[in-house]
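The structure appears right after this line, and notes come after that.
Shown here: the complex without one of its protein chains, the others still in place.
Entry: chain A
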């Protein structure tokens, strides 16, 4: 995976538990991925970044894809499993890709497989809302 570059106002590093905590205007960049949040926890494994937990109102994840389309996601808490390339959104989760929108309490997106899994809960009476963009059909009446 590519380097993670993190900008933030404050940072706390715990070298006994190998964790990093950032707060204040947190911006994370990794190749085409950008995460913006108020707080960020970085849990490392054997010195490599293993899991990022971003919190915000909301925290925002965006990725520019090869075909120049932008994938974006937002939630109160975004967990990014760096190695597995999996995104877990929790709390007012919203996922947008190429005009299609999924809104739910929880959403999981596999960046490699490009697969979305959404899970509702009582707060939205257990429902998942999906809006798919369809092609416009021109019907000319003569």
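Please note the rule applied: a contact is a pair of C-beta atoms (placed from the backbone, for glycine too) under 8 Å apart; a residue touches a chain by one contact, two chains touch by 3 or more; residues count from 1.
We take it that contacts and distances are computed from a predicted model.
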item: "Lipopolysaccharide export system protein LptC", "Phosphate import ATP-binding protein PstB", "ABC transporter permease" or "Lipid II isoglutaminyl synthase (glutamine-hydrolyzing) subunit MurT" - which is the UniProt name of the missing chain; value: "Lipopolysaccharide export system protein LptC"
item: Sole residue of A:11, A:34 or A:92 that reaches the chain not shown, by the stated touch rule; value: A:11
item: For chain A, the residues touching the chain missing from this view; value: 1-18, 20, 22, 30, 42, 44, 46-49, 83
